[in-house]
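Left out: one protein chain. Kept in place: all the others.
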């Protein structure tokens, strides 16, 4: 392989994913397809494209556009993802926000184990 | 929230994932469950734990240990993951290697679809 | 270059650095040598080697071991870095902590410039 090709591969880019997400998505009730959709959205946001279409997201995935649309709707309804209307130079545009996801992760991390323990015990009686 | 808790959240750690993986896993025929298994293995390797059990991997996922075992076997059979025997101070231990995955991604990146098509046609005549 | 060499270069590893650090180190009064020492320590911690010697840090830098020792002392005295004694299986070992650095960054981010200004004025009277 030519050195210039190697240099271009080395510089292909990396995305930093919080280990909070890796450690807590399943505990929050997300499955792997939903987790990966959120990872792709994270990357689109970082690439200054904060409102990718279901087609664009699905084109990087193993699922169909229809399934992607339906999963996005479900992620929003279950409160892991939100949409926001922004205005810049009189142009209205929408963007995805991952704040609800991180809100819930922080809530989960901060919940003292005792509470969880008590809740678990509560279910027994 | 206390500032010390915030500081500990900020330092929770991040994992750098190559955008090559995000862009090419589906093209290589991997689905999202397989992709996330590989991400978790990547993280275990970085944490100096290069041979996590199916239980350990599945405990961070939405799938069962049995499904994880079966997926790992399939990833190895299909040539996306390999195992290696290492020896250190007379102790033999095994480790997962992601080299086959990146081998295939490099192969995919280097072969532009048009060229591949034309080359394929060229070989016919 | 052989494909196996390329694959090994691609997998060489990346370190995720918080943009908070890039944006605030100079505002906190750190210079580039101090900033890079903290980056190297961050990486040693991630590699499960939380108390590198000045020699080990300096070997990756353009400065001498003596300068590195003196900079480390200064970073601790100025409150950007701390050392902690840990005990595991009756063995005492030391580790560096970056908590003080992030404490100060959080403080800086949270303090709106106006407030800082007013507080500064307040101290004058």
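Think of it as A, B and C in the order they're written, each chain with its own count starting at 1.
Just so we're on the same page, a contact is a pair of C-beta atoms (placed from the backbone, for glycine too) under 8 Å apart; a residue touches a chain by one contact, two chains touch by 3 or more.
Quick caveat, the model's predicted, so the values are computed rather than measured.
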What are the shown chains in contact with the chain that isn't displayed?
-> A, B, C
Among B:6, B:76 or B:109, which residue is in touch with the absent chain?
-> B:6
Options C:26, C:83 or C:111, residue touching the unrepresented chain = C:26
So which bits of subunit B touch the chain we can't see?
-> 1-3, 6, 9-10, 14, 16
Across the whole complex, the chain not displayed is touched by subunit A residues 3-4, 6-8, 10-11, 13-16, 18, 20, 46-48, 98-99, 102-103, 106-107
Interface residues of subunit C toward the undisplayed chain are 1, 5, 9, 12-20, 22-23, 26, 30-33, 35-36, 39-40, 43, 60-63, 106, 109-110
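Here is the rule we use: only the chains that are shown with their structure count from here on.
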Interchain centroid distance [CA atoms averaged], subunit A/subunit C, Å | 29
How many angstrom lie between the CA centroids of subunit A and subunit B, rounded to a whole number?
-> 19
At least two other chains touched by the same residue of subunit A: list those residues.
-> 1, 9, 14, 16
